[in-house]
Each structure stands twice: as C-alpha cells, then as structure tokens.
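Only one protein chain is missing from this complex, and each of the others stays in its spot.
Chain IDs A and B follow the sequence of writing; residue 1 opens each chain.
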Amino acid sequence: MDKRAPTRVSRRSLIAGSVMAGGAIAAVGPAAMLNQPAASAARARTRRLTMYAERIGDNLIGYGLAPGQATVPGPLLEIYEGDTLEIELVNTTDQRLSIHPHGVNYDTNSDGAPLNGSFNEPGETRVYTWRTQEQYRASGGFYMPGSAGYWHYHDHALGGEHGTGGILRGLYGGLIVRRQGDLLPDRQFTVVFSEMTINNKTAPNTPMFECRHGERVEFVCIGHGSQPHTFHLHAHRWADTRTGMLRGDSDYSNVVDNKNLDPGSSFGFQVLAGEAVGPGAWMYHCHYQAHTDTNGMAGIFLVRNADGSMPPGAQEAIDRFHGHTHAAATTQAPTTGHGGH
Amino acid sequence: MDKRAPTRVSRRSLIAGSVMAGGAIAAVGPAAMLNQPAASAARARTRRLTMYAERIGDNLIGYGLAPGQATVPGPLLEIYEGDTLEIELVNTTDQRLSIHPHGVNYDTNSDGAPLNGSFNEPGETRVYTWRTQEQYRASGGFYMPGSAGYWHYHDHALGGEHGTGGILRGLYGGLIVRRQGDLLPDRQFTVVFSEMTINNKTAPNTPMFECRHGERVEFVCIGHGSQPHTFHLHAHRWADTRTGMLRGDSDYSNVVDNKNLDPGSSFGFQVLAGEAVGPGAWMYHCHYQAHTDTNGMAGIFLVRNADGSMPPGAQEAIDRFHGHTHAAATTQAPTTGHGGH
Partner (left out) sequence: MDKRAPTRVSRRSLIAGSVMAGGAIAAVGPAAMLNQPAASAARARTRRLTMYAERIGDNLIGYGLAPGQATVPGPLLEIYEGDTLEIELVNTTDQRLSIHPHGVNYDTNSDGAPLNGSFNEPGETRVYTWRTQEQYRASGGFYMPGSAGYWHYHDHALGGEHGTGGILRGLYGGLIVRRQGDLLPDRQFTVVFSEMTINNKTAPNTPMFECRHGERVEFVCIGHGSQPHTFHLHAHRWADTRTGMLRGDSDYSNVVDNKNLDPGSSFGFQVLAGEAVGPGAWMYHCHYQAHTDTNGMAGIFLVRNADGSMPPGAQEAIDRFHGHTHAAATTQAPTTGHGGH
C-alpha cells in the first residue's frame, strides 16, 4: 500500500488547481469550469504566485502553491499567450533546486539551470519570470510560432546540472499556455511518465483519473527520466496537433491513441469522456510491454455515469486492478484518494 | 533456416487478404484492387467476420479468417468511417486471449482487456464489436477527430493483463479505417516491429515485400514489444500525416523516410513503387544500428519491373541478403514464400 496516499488525499481537494487566466487559483473538482479568457491579447496580464518546494515523506519532493501542500506532480499552471508568470519559488529543503519551464520565454536569470547560476540555494527564495507571446508573421508567408502549447516545468538543479535528482523525487508539473479561442475543459489530469513510474507511483497505486460521462477532459502528458515511453489510452483518440483537435476536412494530421512520451517531451489533448464508447473503467498505460507488465506503468481512467454513479462493471474492474497487480490481492475499493489532478 | 516458412507459404496465397469495404474477403495478389467505397456515409454497414486464434508450429499463435489459416501478422482488416465490425473470435488454443483494437470505438465488453473481463477463455468464442465515426465540428472551429487512420489490433490477455505473451507469439495485425475519398492502393504490406523481429522473423527470413514498378503500394507499420524502433525505407518517402500524403502548397507537414515505430504506435503511407528511382531490391530496416545489424531487423522491398520480371541486379541483391546474413551462405534464390502480405 502507498503510505503517502492518505496524506495526499487531504491536500488534493485544496490545491490541485490551476492558475487561471484571471489570476485566481481554483480547485478543480468535478464541477469546476475554467473562466473564459479575456477576449483580446491587449488584456495580457502578469500573474504572480508563490511556489513552495518541499519534502513529502521520506523520498519525494514536490512543488505546491502553499506551505504544506506540495504534490507530485506539482500544480497544473495555466496561462494565455501574452501573459507573464512571476513565480516566487521558496526552497524549504536542504538541497539546491530550481524551476525550469518548457515552451515559454525567460532570460538567463530565470533559466533554472546551474549553467546560468539560476537556482535556489537551500532555504533560499528566488523569483523566476516566464513570458509568453503570440505567433507572428515572418516573411514568405511563414509564421514564427507563439507560446501556446501543452508544456511543463521541472527542477534543473538538484543533484547535478540537469535536475536528475529533483525530477526523480517528483519536482515536475504541467504548464498550459492557451491561445485565445481554445476550448476549455471540464476537468484536467496531469500524467507524468518518469523512469518506470506514473506520477512517481506504480500500479495499483497509480492515479485513478475520475470524471463523468460526456465531460470534456483534458490530459496533459509529460515524459521524464531516462527511459523511452508511449502513452496509450483505451477507447479514446486524439489528433496529433497542438490542441488534440482538427481544423476540418482539409486537415490531414495524424490521429492517434498512442504517442511517444520520451524524456522532456509533453503533449495534451481533450476527449469527451466515454463518447461513443460509454462510461466504464478504461485503462491508460505505457505500451512498452515490460514497462506496464513488469513495472506497473498502468492506471484507470474512470468514466462515471453522467450523474456520478458507477457504471456496471466498473467497480469490478477497479477491484481486479487492485487485486491482480499485487500477489496479495486487496478487494477494497479505492477511495477518491487514488484520483490524480 | 526458418522452419515455419514452408508451412506459411502455402497459406498466404489463400488468406493474406483484407476485409473489403464491400464486406468480401479477397486475396490480395499482384493484380488485386480494392473496391471503391460507398459514396456516402449513409451507406455505413456492419461487417461480420470470424477470426480464429490458433497455434502455428511450436512457438507462434496467430489470427486467421478461417480455421487453419492463421498468420503472423494476422489479416489486414479494412473498413470505412461509419462502418461497424463485429468480430467473432474463436479461441482454438488452451490459453486465455483476446483481441484489442486501436483507434476505433468499443464498449467495455469489447475492450479485450482482462481489466474489464473482456477476453476468451481457452476454447471459448466471443464477439467483439468495433464501431467507427466521422469527425465532427465542436465549437470554436475545432473538429473532434474521426476514426480514420492506420491502426492495429492485438491480444491483450495472454500471459498477463496486457497481452505481452500473445503479442510475443504473433497475435497482432493491421487495421485500416478509411475516410471517403481516400486513395486506394494496388498492394498492401503489414510490417510489425516486435521486440527484435519483423513480423516475428529476423533476417534473412524477414518478409520480402514484392510489387511492380509504379504500383501504388501501401505500408501499414506497427510497433510492439519492449524496445524502441525506427522504420526506414530506402529510396521512398512519405508525409507524416494520416494518409502519408499532403494537401498542397500550404501544407507544411514533415516529410520523412524514417519514423519512430515504438510499442503501441502505428502509421501507414502509400508510395508509387520505384517512382523516380527505378525498380530494384530496396532495403527496409530498423535504423537502430544494433537492431538491424545484430538482431536482423532488415528486409527487402522488391520492386519488380512493370511486367513482373526481375530488374537488373535484384536477384544478386537478394542472394547477397540471404548469403551475408548467415555465415553459412545459401545462394538459393528466395521463393515468393518470403513475401509478406
């Protein structure tokens, strides 16, 4: 059993949130909806928040938006193209560490890399500034890409020059930069394949991502560590584009239900949970057979009925998942504490 | 030498077929053409077929469309968006197994995963239903993707919860879901990189894919196992899109001749065989040097002259391939038995 789970459960409902376009930090529960963004880039804002890097139990270190609320993965941060994010990182540990983002703009002081002396000494507080921009036209009909994307952040300083130690202990999280007009989800989940774990857990203690039938669910998938991986979700598919959706008949982009999730890469997509397949306990897993079979890189995407009740067979599936993975099976139904954010 | 080859040769000409858009099952030989699809999605149909999972020799297990005709990979299945495929799977083995598809819609009963109790016990027959749909417009100009794509199916129950044992023995195959208007090929080949094999074979016993100069040839590439791979084809290239083709001048998609084929992933493309390069014995292989060099993940794409005769140098190349890979070289020319489907 996962000794960390009880502790983390009590925290999740408080902090498993997003930094909203409006600057507020909101819990993302079953009924949470994200605010509509400002209609114009002229309303780009600077958001300020404080992140705390702190120990969780004996082995983990996480980021949190308030003291005592660090999680693995850290909070899912969300902004719009044009916004700036000023992150005051408080290092409550006795290790050197930092926060390094992907996809956004930052100067060398906010690089988060020891190469540029950009990190927090033990106990130190330091501000990292991330800026974003819209795409713009270059010559020849080409556009230089803007910041919008499903990105991520992670430590780049603990235990070496590249954050290997910090990532290994859980110092990572998702970062979404939206474009004006992007569709907003009803619910969001962050899935990190790091070494041979999912969010630093292995089956049957991997997160159970719960939602209701028909909800627009957004997955943010992040790869870390030193192993290649592929992310597969049963009974749902997405376009291999910035949004996971297509533009229409003339869009020939690949559609996938399995995608490489190798170290440093990230992608995201939205599905309508259980659309055309019904509610149920759907598996998500790494498709490297040894990773899922031997190492337990598998979990459940639980699509409840629209009214929140359990669909037929789902509880049995959950019981099987908890039973068969460990030789000493437990028939105990999981609590929502197994859910991720 | 591959002891299985003689047995498989005699079967291939009978069953290396596709489930056609019209519902018929046809052998795909040099002259085979696929029927044009119905012009409208309103003509979506339900296709029914029976698949047999059965042992092939001592080590392999395959899927086949008739008793005694199992192959590795299994038959290439092909439908159109809107179609439904009802597969009655007959398990003739003494092992638990299933069939799990990628890309299409199925409810938990047809998941093929033990998690949902969806598998065939030894000797059991069970129906799996796969449905498909067209893309449709969501809000904001975004489209939710339809089912069209180069997908695949595989066991998800033999020897564990994830089909590792079944996949290892050959329980996999290709699945194409076409969109109305997609171009149809003259010939189709399924290439599965699984562990350190191609279609469970290694050089020089890997399939030799044969066609004629100028034919529109479709490759369906599938990754399996626990190793990363890249698929490379000499002298031909394709767009990294759903169809392998582009939309025109405004399509900036990547064009590749080498693509990741990691476990659970699949892609497909069409080339005009030998276009602008001529007929000949062209190599296809995994580009991980150790995989092709040490493990024999290489084979020949034989583009014959348009009249079916051998182009200059091709037989010598084939002889070299058979000679140099094994220290004890054979100068015997391969029969068509080395061809894949």
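Quick notes on this structure:
We take it that a residue touches a chain if its C-beta (ideal position, glycine included) is under 8 Å from a C-beta of that chain, and two chains touch if they have at least 3 such contacts.
Nothing here was measured: the structure is a model prediction, and the numbers come from that model.
When the full complex is taken into account, the listed residue touching the unshown chain is A:267, out of A:80, A:153 or A:267.
Mapped onto chain A, the interface with the missing chain covers residues 102-103, 105-108, 111, 113-117, 131, 133, 135, 137-149, 160-164, 167-168, 223-228, 239-243, 245-247, 251, 253, 260, 262-267. By the touch criterion stated above, the residues of chain B touching the omitted chain are 181-183, 228, 230, 232, 234-235, 237-239, 243, 245-260, 272, 275-278, 280-283, 285, 287-293, 298, 300, 313, 316-317, 320-321, 324-325.
The rule is short, and it goes like this: only the chains that are shown with their structure count from here on.
Chain centres here are Cα averages; for chain A and chain B they lie 34 Å apart.
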